[in-house]
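What you see is the complex with one protein chain gone and the rest in place.
Take a look at chain A:
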Amino acid sequence: MADTGLVETLLQRVEKVDGGLDSQDVATSLGVDHQAIVGAVKSLQALGDVISAEQRSSKHWELTGEGCEIAEQGSHEARVVSSIPEEGMPQSQLMKLAFGKVGFSKAMSNKWIRLDKGHEGGPRIFKTVERLEDLVRDKLLLVQKGQASELEEKEKNELKKRKLLSEVTVKSYWITKGSCFSTTITKQETELTTEMIASGSWKEKKFKPYNFEAMGVALDCGHLHPLMKVRTQFRQIFLEMGFTEMPTNNFIESSFWNFDSLFQPQQHPARDQHDTFFLSDPAQAHEFPQDYLERVRKVHSEGGFGSQGYKYDWKIEEAQKNILRTHTTAVSARMLYKLAQQEKFTPVKYFSIDRVFRNETLDATHLAEFHQIEGVVADFGLTLGDLMGILHQFFNKLGLKKWVEVGNSGMFRPEMLLPMGLPEGVTVIAWGLSLERPTMIKYGINNIRELVGHKVNLQMVYDSPVCRLDS
């Protein structure tokens, strides 16, 4: 709080005038520093609408220290001339004077003096004029008297260049009465306190207004990762649709379940070193259901179940190779095989959302690992129409209209299902998509590295909104 006396004096002055007054004028007339008046204005402003103060700024010209000296004693060149006697003066002596150097060159260029270099006893200076007009001083005197406007801009700038004049900006307040103007000040409370509530004193007090323009304090809280928030929503959608979650907690899978059981031939490019991560330790899987394995071998190499097969030499060694699963469909295959071993077939709806791995070239939308979302329905007599229908319902829940671009769908081949032992007539429809792709679309992220992995900016995690896929 500024000096109370000064604040009250200021209020009295404001009361007396009609239009308002300038803080600079108040300072001058009170003979106090302008900053003190500014302090009083600010503390009055904090009290609410007692006064209104509008900031103003004005520019004016002022003499510099050197400028003041010249206004008083004359320009350096004029002083050089006046200090030279009729018989002249040695140059070395002139140079010893404070104004000597600057004054000498200016006086020379004005042709007010001459230099006799060959003079006996060293170079000597003589006056060439008796009377002179000291224009520089005259101009500075004008400015000092507050008549700077009589000078041309060019002249002022020239003096500014000689560091004799400077242009200064003066800030002041134009002070007028506010809507709650009063010459006496009551102190405003900042906050409601326990005591005020207990004593009821809040009824008499005035409270300082809040600044509703400001932001609240940033809370110190924990956050869920946006991709995981989207995963939660997808799980929710599947559960709402009656799908049971598959156990996908097995990143390492044999080629048998990942490829062979899905009727993917052993020479398929997806099984190439360039696309799939193979394991060196543990390099091979053991323990396959032997009779099923034999049926898989046969349908690949010889055909059967209505298929011609691929007619190649199917090798157990290829099937045994351990890999990081390239899709969660490997788990779907295990689940469907398990289903086929039941005494009596029961229809199922399965889903999973988990990590899969591809040894591919990395770019803005591809990483070596991503999350695959998969849905599977197995029942007697499912049709293409059912697949279209269920996809429509699923993608409707996502709020995605053009779903064709984010996923794949289809019916599993008989060469996959019949060797498992599923009854003829059971069809299995399935679809899959990545979790990252729809999340990137949803949150407008272009580079997958900004969403997944340790290089993610935590601020993005802190700032991410709740995930409602359908809105």
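Note that contacts are C-beta pairs under 8 Å (C-beta built on N, C-alpha and C of every residue); 3 or more make two chains touch, one makes a residue touch a chain; residues count from 1.
Note that contacts and distances are computed from a predicted model.
Asks: There's a gap in the complex where one chain should be. From "Phenylalanine--tRNA ligase beta subunit", "Phospholipid-transporting ATPase", "ADP-ribosylation factor-like protein 15" or "Exosome complex component RRP40", what does UniProt name that chain?
Replies: Answer from the UniProt record of the missing subunit chain: "Phenylalanine--tRNA ligase beta subunit".
Asks: Taking the full complex into account, find the residue in A:Y173, A:F243, A:F259 or A:Y337 that is in contact with the omitted chain.
Replies: Result: among the candidates, A:F243 touches the missing chain.
Asks: Given that one chain is not shown, which residue among A:F288, A:Y337 or A:W431 touches it?
Replies: Reading the full complex, the residue touching the unseen chain is A:F288.
Asks: Among A:H268, A:K338, A:H366 or A:R468, which one touches the chain that has been omitted from the display?
Replies: Answering carefully, the residue with contact to the hidden chain is A:H268.
Asks: Any idea which of A:V170, A:L192, A:I316 or A:M388 touches the chain not displayed?
Replies: In the full complex, the listed residue that touches the missing chain is A:M388.
Asks: Footprint of the hidden chain on chain A, which residues?
Replies: These residues touch the chain not displayed: 220-225, 227-228, 232, 235, 238-239, 241-247, 249-254, 267-270, 273, 277-288, 303, 306-313, 322, 324, 347-349, 355, 357, 359, 367-369, 377, 379, 381-386, 388-390, 392-393, 404, 411, 413-415, 425, 429, 452-459, 461-462.
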